[in-house]
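Note that this complex is displayed minus one protein chain, with the remaining chains in position.
Then we have chain A:
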Amino acid sequence: MGRGGGSSNNNNSHWNQQQQHKFKPKWMKPESNVKREEKDGVTVTEYTLSRRQLKRYAGRKVVDPKLLQKYSKGEGVVQKRYGRKNSILRHKMKKKEEKIHQAEEEAARTETLLTESSGVLEAEEGTYTAHITQKDIRNAVDITTAAKGFDLQLPFGPYKMRFTPNGRHLVLGGRKGHLASFDWVTKKLHTEINVMESIHDVCWLHTEQMMAAAQKEWVYIYDNQGTEIHCLKKLDRVLKLEFLPYHFLLCTSSESGFLSWLDITLGKEVIQFPTRKGRIEIMCQNPYNAVLCCGHAKGTVTMWTPNKKEAVMTVLCHPRPVKAIDVDPSGRYMATTGLDRMVKIWDARNMGEQLQSYLLPHGAMNVKFSQKNLLAVSLGNVVEVFKDVISGGASKSYMTHKADGIVTDMQFCPYEDILGIATYKGYSSLIIPGAGEPNFDALESNPYMSLSGRREAEVKAVLTKVPSNLITLDPFTIGQVDVPTLQEKVDAKAKLIHVKKPEIDFTPRYRMKGKSGSAQKFKRKQKVKEGQQREYLKAAMEQRDTLLSDTTDNNTKQEDKPSEVLDRFKPKKKVQKKTEF
């Protein structure tokens, strides 16, 4: 046997060697498979591949695993969990998994079809990109791009601003009542009005046709002609506005610490409740899961959904008041700044885990992520943009800009290399190469949308309006298996152990011959009731006993398990002796 086994091993190793030898890339050698010919002074090389090599390289190009990871839809179902019992189910699951995998791969392959490339800025050796001014950039780029960087001197500041999700339109709201919206690329003004009240925040609704402004008392909705469409008196003394585009919810935070969600398709309030955290000035949405993040003076960041009147998460981020929060468009990272002069980057899906922290010369009043994860912070009238903040490589700023006035609001324009900043003295747009996503998805948000396209998109968006009760920290809970939590399991078990007597509703039948007197009736009723309850409790007790005995058995077994050599000298258990007799 041993010899036979040995020989077979030898054979195997020999076979392997042969294999290895065969797989050496012979075709790389120029002599064997390459033909070179000179034709009209040009050398033409022909590579001929053997049949085996052709087989190896046949089919479609293999997708880069890193790219596959980007388009991954998750791990998939573990086949073993379903066991071997139900082969039909197993087969179905396998087919489904294959389809999902195929979809991932096809999506990854489309990467080659993307036309635009991301922006780049490199400085010459010995200099820094931070030293490059906006003027230098405007001189260096083409004329249409240069026109995208501009300054507006406006007298009704301080201003608040917001871009539409497709990055085409801009709304500005001045504290002194100036409300203006325009197509900032073509510089075409939609409307400009004075609302004769203070404006605290502005926000686009689902299209550029409608915008909301948080004014002194209430929130107003204007159309792009400047006509007041609605006055929302339910939303009073609002400081911050957010719009959840997929849920059609207008979210507000107020001076009195109230959060409210308003469904703009119905005009109905979904929920409004006090946070009991005081004035909420700092609020942003997480675009990944539509959860609202609020920053507080105690240095905490809280997260809120319309389905729970308590914060779904509270994190202590800074020892001093939080001044600004932002979540990156993919929802992976959150940046917070505080009066302790720190900028901190957090893992937004696993809060409490701080990824990076940077010390700034002053406390930053604004912080914003771009689509390509550049981070802009404003320190007084200075705007600094950092690159690679997540990997920790941002020791020096990528770009800096000194504005005319103190920066009050800013936002990176989606799908453009532009950072818009609103100050006390107006608005300016800065060109920040490499900030925006170069390739948009026209079915999601299209900067070149036509009128009919917008109408169609509006209808489709309303049709796929996500119900507000699906807002959770993990947006994929709806597509996952509903597994009971540990708490639910514990509760279920406790319910089994502590059973109550069931209430028995029994009315005795009427009987003749003096058997239906009230006393007789009561007796009969009691008899039936007790009998049934006793039976129920008996069954419940039995169930409980089996449950408890199971757990105790497990415990004893666990105790028995670690046996050692010296155990034999221990005194034997009495119970065992009894069983022997």
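Operating definition for what follows: a contact is a pair of C-beta atoms (placed from the backbone, for glycine too) under 8 Å apart; a residue touches a chain by one contact, two chains touch by 3 or more; residues count from 1.
The criterion applied here is as follows: contacts and distances are computed from a predicted model.
Chosen from "3' exoribonuclease family, domain 1-domain-containing protein", "Vacuolar fusion protein MON1 homolog", "DDB1- and CUL4-associated factor 13" or "60S ribosomal protein L6", the protein name that UniProt gives for the omitted chain reads "DDB1- and CUL4-associated factor 13".
Within the set A:E38, A:E122, A:D505 or A:D567, the residue that contacts the chain not displayed is A:E122. Of the candidate positions A:E38, A:E75, A:D441 or A:E564, contact with the unshown chain belongs to A:D441.
Of the candidate positions A:L154, A:L250, A:V270 or A:A290, contact with the unshown chain belongs to A:A290.
If you put the missing chain back, the residues of chain A touching it would be 70-71, 107, 110, 113-125, 127, 131-132, 136-137, 139-142, 144-145, 246, 287-288, 290, 329-331, 415-417, 431, 433, 436-444, 446-448, 450, 453, 463-467, 470, 475-479.
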